[in-house]
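Entry: chain A
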Amino acid sequence: MNPLIALLIFPGGLFLLLLGLAYEWVDRKLVARLQNRIGPRWFQPFADVLKLLAKEEVVPDGANPFLFLGLPMVALAGALTAALYVPLAGLPPSYSFPGDLIVTVYLLSLMTLCIGLGGANTIDRFSLIGATRTLTQLFSYEAPFLLALLGPAIVVGSWQIGQIAAYADTRLLALTQPVGFVVALIGLMGKLEMPPFDAPEAETEIVAGALTEYSGRGYAMFRLGKGVELIVGLALVAAFYLGGVSDPLSFFGKTLLLLVVVAALQSLFARLRIEQTVGLWWRYGTLLALAQLLFTIVTEVMV
Partner candidate 1 sequence: MSTEPLLQKPELVLALSQLDRCRLCMAETLLEAAKALLQPWAAESTLPEPNRMDVPIPAADLLAAVKALHDARWGYLSAITGLDLGPEAGAMEALYHFCMGAAVVTLRVRLPRDEASVPSVCGLIPSASFFERELSEMFGVTVTDTPDPSRLFLPDDWPDGVYPLRKDFVMSPTGGGNGAQAE
Partner candidate 2 sequence: MKFATMLSDLWESLRRKPITQQYPFERTKTPEHLRGLLLYDPTNCTGCGLCVKDCPANAIENIVLDKKAKRFVVRYHVDRCTFCAQCVASCRQECMKLANDMWELAQLGKDDFEILYGAEADVQAVMASLANGGSNGTGEPK
């Protein structure tokens, strides 16, 4: 497969964007069905993005236009490059080098950073508040999420996603490191700002949070970026903890299973205020992740 096609069509750009939207639809449909509603039609996310692309992009005054237009592109680019290092659709990662786990997690949080900066760039009160919340939440879930992903890395003894995924292919690490699995899953929900951690975009309090001022192409790119982030996050957690994603069937099966769990968790809880989320993460999230790491290191050293 020549790299251009790999990059643009199959496991790379177009396929990923469409898969991201499809997963977003599955998520919205599941949450709706859990709330006894019907939920959106199958092509609703695609229709949303098409509509947004057709709409005019308004740059509000008081915002630096270069930054305002550039941030969505950087965000989408960050999410897409993060997808390069992750095993997608049953294929091994298209590119991997030692230490790419840290790079992937950083690229994903680059996207949240862009959303925060996008919000802070304007003078609209709602997006200012949304931006501060997005950034506070970013610093709160980043540490536990990364620690939870380090668990399997230590067991495998390498920081390369490809190798970890290959090692974890046959072993169900979720059984050996259950706490790490739970923290990683909850961390993923924090990263994707799903309820109960959706304070940054609490529609009853601050309209759409940091993205209030965005419209048209910019908003569409952020939505696509979120879809890709959902895929990458699910693929990472599935590859590490649910026994690898070496063939397409197990990739789609496991990620959809995780999506069902996440959707159920989403519709179960009320939204936490921002200082409660931060408190929850630093008290329980980090401690649990550290305990799990300690436990793994101790067993690693002994065995």
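Heads up, the rule we're going with is that a contact is a pair of C-beta atoms (placed from the backbone, for glycine too) under 8 Å apart; a residue touches a chain by one contact, two chains touch by 3 or more; residues count from 1.
Candidate selection criterion: all candidates are chains of the complex that A comes from, given by their letters.
Predicted model only: the values in this text are computed from it and were never measured.
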Given the complex, what touches chain A, 1 or 2? 2
Looking at the complex, which residues from chain A come into contact with candidate 2? 32-39, 264, 267-269
